[in-house]
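Handing you this structure, nothing more for now.
Heads up, one of the protein chains got dropped from this complex, but the rest are sitting where they should.
Up next is chain A:
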């Protein structure tokens, strides 16, 4: 019956499922459709309300919980990392301060040592200078004396070579007198 062309021209009585009008308005098929529809709806309703929807709801809730937990854990780890960083910075700053302090200490120590060495060296130099000055004075005195002696002897020799009867005492006195005058 499905193959026959269903038209209004053909005998309308033999096929109740005739498609001349709207099959939707064929009241004979209503009880069948309504019965199976109600059955289908009840089946879907029970499957959904007993199995599918609670399951999906629990999955969604679980996922939400997992996400919330993960975010909380991430937040905690982030905080921990920040704390660790802070501790590290603090340790670094401490170490720097300590290093500075040690360097400062060493510097002061060395400065003290240098100062001490300097003082010692200066004292030594002063001492040596004193000795040198004493010696210079001694040498100068010696030199003056030698000059006088040489002058006296020279004067005497000069006078004698000029043919005069030279008196040692006279020339010496003259030389002494000249030197004093020159001085």
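In this section, a residue touches a chain if its C-beta (ideal position, glycine included) is under 8 Å from a C-beta of that chain, and two chains touch if they have at least 3 such contacts; residues count from 1.
Please note the rule applied: contacts and distances are computed from a predicted model.
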| item | value |
| --- | --- |
| Protein name (UniProt record) of the chain left out of view, among "Heme exporter protein C", "ATP synthase subunit a", "ABC transporter ATP-binding protein" or "Ribose transport system permease protein" | "ATP synthase subunit a" |
| Candidates A:40, A:74, A:143 or A:173 - the one touching the absent chain | A:40 |
| Where the missing chain touches chain A, by residue | 1-2, 5-10, 16-19, 21-26, 28-41, 43-45, 47-49, 51-53, 55-60, 62-63, 66 |
